[in-house]
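Every protein chain except one is present and positioned as in the full complex.
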Amino acid sequence: MPLDQDLLARLKRHEVLEALRAGERVDGRDFEEFRPIELRTDVISKANGSALIHLGNTQLVVGVKLEVGTPYPDTPDEGALAVNAELVPLADPTFEPGPPDENAIELSRVVDRGIRESEMIDLKSLCIQEGEHCWVTFVDIHVLDHDGNLFDASLLASVAALHRTRVPRAEVVDDEVEVDETETTPLEVRDFPVSVTLALVDEHLLVDPCLDEEVVMDARVTVTVTEEGRICAVQKGERGSLPEHLLDDAIDLAVKKAEEIRRVVKAQL
Amino acid sequence: MPLDQDLLARLKRHEVLEALRAGERVDGRDFEEFRPIELRTDVISKANGSALIHLGNTQLVVGVKLEVGTPYPDTPDEGALAVNAELVPLADPTFEPGPPDENAIELSRVVDRGIRESEMIDLKSLCIQEGEHCWVTFVDIHVLDHDGNLFDASLLASVAALHRTRVPRAEVVDDEVEVDETETTPLEVRDFPVSVTLALVDEHLLVDPCLDEEVVMDARVTVTVTEEGRICAVQKGERGSLPEHLLDDAIDLAVKKAEEIRRVVKAQL
Amino acid sequence: MPLDQDLLARLKRHEVLEALRAGERVDGRDFEEFRPIELRTDVISKANGSALIHLGNTQLVVGVKLEVGTPYPDTPDEGALAVNAELVPLADPTFEPGPPDENAIELSRVVDRGIRESEMIDLKSLCIQEGEHCWVTFVDIHVLDHDGNLFDASLLASVAALHRTRVPRAEVVDDEVEVDETETTPLEVRDFPVSVTLALVDEHLLVDPCLDEEVVMDARVTVTVTEEGRICAVQKGERGSLPEHLLDDAIDLAVKKAEEIRRVVKAQL
Amino acid sequence: MPEEEPERLISEDGLRLDGRKPDEMRPIKIRAGVLKRADGSAYVEVGANRIVAAVYGPRELHPRHKQKPDRAVVRFRYNMAPFSVDERKRPGPDRRSIEISKLSKEALEPAIFTEYYPRTAIDIFVEVLQADAGTRCAGITAASVALADAGIEMRDLVAACAAGKVDGHIVLDPMYYEDGHGEADVPLAMMPKEGEITLLQMDGDMTPEELKKAIRLAKKGCKIIYKEQRRALKRKYGEEE
Amino acid sequence: MPEEEPERLISEDGLRLDGRKPDEMRPIKIRAGVLKRADGSAYVEVGANRIVAAVYGPRELHPRHKQKPDRAVVRFRYNMAPFSVDERKRPGPDRRSIEISKLSKEALEPAIFTEYYPRTAIDIFVEVLQADAGTRCAGITAASVALADAGIEMRDLVAACAAGKVDGHIVLDPMYYEDGHGEADVPLAMMPKEGEITLLQMDGDMTPEELKKAIRLAKKGCKIIYKEQRRALKRKYGEEE
Partner (left out) sequence: MPEEEPERLISEDGLRLDGRKPDEMRPIKIRAGVLKRADGSAYVEVGANRIVAAVYGPRELHPRHKQKPDRAVVRFRYNMAPFSVDERKRPGPDRRSIEISKLSKEALEPAIFTEYYPRTAIDIFVEVLQADAGTRCAGITAASVALADAGIEMRDLVAACAAGKVDGHIVLDPMYYEDGHGEADVPLAMMPKEGEITLLQMDGDMTPEELKKAIRLAKKGCKIIYKEQRRALKRKYGEEE
């Protein structure tokens, strides 16, 4: 039963590179082509906002929960944001139970920066009482099926879930916060950041790498772009290097694709 | 020195089954017979209540400690109960140091349900000031010598320790709780739940399995019975299955034995 | 590349013992001779007090940070002291990442006792408001290069850092502590405890063992001495034993060397 | 959860808060093979429960000394997504989920021909995306379909369902509010073909006769579940497994 | 603990709060072989200390790379039951118990012929069921008897006892209140046959001469303990070990 995993990997690598040399991707897509995106929001009624995304075969759920907490001392008039990604072992044979590893942490931090730096959420609107009480916005990414490019799928679903998030009414009575879950208003959202991840394989930049491509890629670049076409986050990962001109190409390509993806996704909200 | 553990286990299994086929148990008991129970209470003066039990060669101590805490938000007028079992490596060569494993957790949760669901403790009597202060009742099970049936031994000792627990006087002065350890009243206890554990071995139900029997059992059923002969908790464990009629037998047998054991133990309090 | 570590260790052991039999130490020192001590204070401007010590090739930094906290219930009019040692893997090939192991914990506790039992710090002077607010003095030992005798090097650097520590002005306004980092006064320090560690190797007592000697020592004795020549802490470690007369010698020798070392170090403050 | 606390959980005409009869299940939906990466998978809805199960294996087991020379080692991890419950659940196992994982493993293992797969691991993962009452039963139900979807040889499917006691009545498949306000809960799992029970828990207050009645009712529920499990597998594989 | 804070810990006629003379031990009780599962065990009472020790081994040591080709690896775990102290102790090791475990191991190891048991582990577990002052010494005392009860070959038993400084007097075997209010504590362990010291700690304030005096007094205590250890083993085994 236990097949020779190494042999399989080498065969797959060969297949991906072979296709590239013939000017093609292993799944037949154009170099700049995203996989089909299917988005469903409000899938979890226990959450204040939620979304389920399919990006090709990659599948994940994001749930947004609002909880009453205390503002950070240095931002007493703001709510807080906490992004967490769980790479649960259900989603991939290499994922292991336990606290988030470096991959899960990198994923959640890149998504966090996309949300935070785009300023899509007005954290001030999440203050309940200055210095005392605020909403903490938990964005939990729960990966179900891993077929590559968790970065873009996670940010898309997170942003969609935030766009659908409703904030319960909160009142301070006798220094305590009373929450009325039945009366809600939409979370104020001011932007729609989209990240575009490119894999560098054999000197080619491949948009939205699938898992087979991720396994063989030399480096990965993720560029997060706001609605105005500005950059709010970049992350190069994996142990390869790339020359500046490819980086310039990646930035331009990301800006172009981000707008396209945003249109596709917004149509599904 | 390191003997062939597997070989030993197989020999032991053989011995247990051989005896059963001859209509006997490996230690000569009747199928429905408990091992001798010896109980000593008030063995730990640092605890508010305590008991040391010998159930055959199984030996464990339970200490009850009362600490001032905060009520749960959904039960502001009640104290709290926390049952914890430590399977310390002193008690068995297979027990390992570290946080409670699944066996220790199952044990403590089954004991917890016996105490909680029988409502033997009036949690309301442990409220000190509504919504602010209450007694937290820690029931700590400390296993010293493991020769099987930790479930029943643990509940017996826990219930006995609770029956002997004294609550210090607590007064609220200036929003703070002042505790006077020298003035105590008995904890209000309203029931005496007893669990009866049966091992299914080779289609036989064996009451109070010793360790040799536990090693070969297919399944385990624990039924916890109140003084009125009602059921307050059931737990089937281990990776075997059993037909409904045996379950029915187990329930009836447990109700019968529970009363008997309760009498034995109460006589020692 | 991976050399035979065991072989290397045995050769080293041989070399140390050989030297001893010839009445010499492996690095040419007298039996009662400390290695050169070089101390630099105020090396970390983010800390309230700091020191970098070289004891021969052993090198470590101690940083003292003062943070506002709550007094312990049983000492409501005192500040708190917390000593922590990190044996980071940068300092020695055998140090591993993770929470402090038994060696790091023993080290920090022996240093803690040297500071605490000598009463060099007036903890009462660190109370900000009785029962409510106090300074917590964190003494963090960060080992950079391990060539033996971390005990003495750590206490020397800790005591030096405390002697240079400045306490910010703290005021209680509306039940909250306001700290003014720009206005500071020196921490009140009343003693200068010095520990002297001796290694028992082949029935010889060696002062200030280097790593090669520690590897072969049978037992280790650390004696901490106050400015008045009184003993405030002793710790025998490692799995050897020693007769009482050697202990007596160790105590006398430690008292003598402590005074000498204190003079050397104070000159560098 | 009802806005106001209802006075009684069973109405005068014998119906429950959600309109069900005492022996009526909540709506069930089961799908086999919902994930690509896993060797087998399933999705289950029972009431508002949303549960995904995946199976990996039989696969190599590391470290080696945990391998069993005569059978596969079955491992089970029950996990709740942080957003699956009213108050956000901190990620990672708690005592409740560790107990459920242990009992669920023991509920499924009797059905698996572990002896066919010596020295391997069969890993079962259950993710609760949304929790109504009865997640441990729905998890076992889903896991069993996922095992079949992974092609693991089994004696029978394992179906799971709870009964409860509410306002003195024994009812099938309690929902969230009944679970929180009822007098007892009796989750049960079984292999329906032989009628063998593989999981049984109970907490609350029941007479021995009520408990036996609840067991019988839960068994009835399991048979309904069982039909849906087989239907889901048939939908995927064209005919009964 | 006395209800009211006493003015002095040593009375005018030289007696301590519990009526002992400065060089007098608390009552001691030692039993060998109190547990069935362990290879060796012992129970010790010193004052209100209630301590159980167990030894497992020599036994196989996993993982293999921790084995020593020329000797047994001795491991020691000192643990306090949650109910053993005034304020409930959270289960699991804290910094204090990790230090005590390390020093206790180092106090016992000189007495064990570890070279007789290459590649094995000798595991020593000490559980403090009730703590008065001096648990580390009582734990070493108990562990040593448990080692003998397990049949481990030893050079000598290890006996442990503390001395202290109270109101300026050097006293033997301080009890809880003296430990908390005295000026210094000096726990010591030794192999009485050769007079070799295997554990020594001190914290507090002493002159060098006081420390030496305390060491001598603690040694005297160890010899009393030693007699009780041997008596306990004799009671079990019929004659001196």
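Order as written gives the chain letters A, B, C, D and E; numbering starts at 1 within each chain.
One rule holds for everything that comes next: contacts are C-beta pairs under 8 Å (C-beta built on N, C-alpha and C of every residue); 3 or more make two chains touch, one makes a residue touch a chain.
Just so we're clear, the structure is a prediction, and the values are computed from it rather than from any experiment.
S.K.: For the chain that was dropped from the view, give me its touching partners among the shown chains.
M.R.: A, C
S.K.: Consider the whole complex, including the chain that is not shown, and state which of A:Glu96, A:Asp202 or A:Asp248 touches that chain.
M.R.: A:Asp248
S.K.: Out of C:Asn84, C:Asn103, C:Ser125 or C:Thr184, which is the one that touches the chain we can't see?
M.R.: C:Asn84
S.K.: Out of C:Ile44, C:Ala80, C:Met120 or C:Leu246, which touches the unshown chain?
M.R.: Here the residue in touch with the unshown chain is C:Ile44.
S.K.: Decide which residue listed in C:Asp147, C:Asp191 or C:Glu214 touches the omitted chain of the complex.
M.R.: Spelled out, the listed residue whose C-beta touches the missing chain is C:Asp147.
S.K.: For chain A, which residues touch the unseen chain?
M.R.: Residues of chain A in touch with the missing chain: 100, 102-103, 105-106, 108-109, 113, 116-117, 221, 226, 229-244, 247-248, 251-252, 255.
S.K.: If you put the missing chain back, which residues of chain C would it touch?
M.R.: Within chain C, the residues that touch the unshown chain are 1-2, 43-47, 50, 57, 59, 61, 63-65, 67, 84, 86, 88-93, 97, 99-100, 138, 140, 142, 144-147, 182.
The working rule: only the chains that are shown with their structure count from here on.
S.K.: Starting at chain A, how many touching-chain steps does it take at least to reach chain C?
M.R.: 4
S.K.: Need the graph distance between chain C and chain D over the touch network, please.
M.R.: Steps on the shortest route: 3.
S.K.: According to the touch definition, list the chains common to the neighbour sets of chain C and chain E.
M.R.: The common neighbours do not exist; no chain touches both.
S.K.: When you take the mean of every protein CA atom shown, which chain's own CA mean is nearest to it?
M.R.: Chain closest to the assembly's C-alpha mean: B.
S.K.: Between chain B and chain E, what is the gap in Å from one C-alpha centre to the other?
M.R.: So the centroids are 31 Å from each other.
S.K.: Would you kindly tell me how far, in whole Å, the mean C-alpha position of chain B lies from that of chain A?
M.R.: 48
S.K.: List, in ascending order, every residue of chain E touching at least 2 other chains.
M.R.: Not one residue of chain E touches more than one other chain, so the list is empty.
S.K.: If I count partner chains per residue in chain B, which residues reach a count of at least 2?
M.R.: 100
S.K.: What topology does the chain contact graph adopt: line, ring, star, complete, or other?
M.R.: line
S.K.: Which chain pairs here would you call touching?
M.R.: Those chain pairs which touch are A-D, B-D, B-E, C-E.
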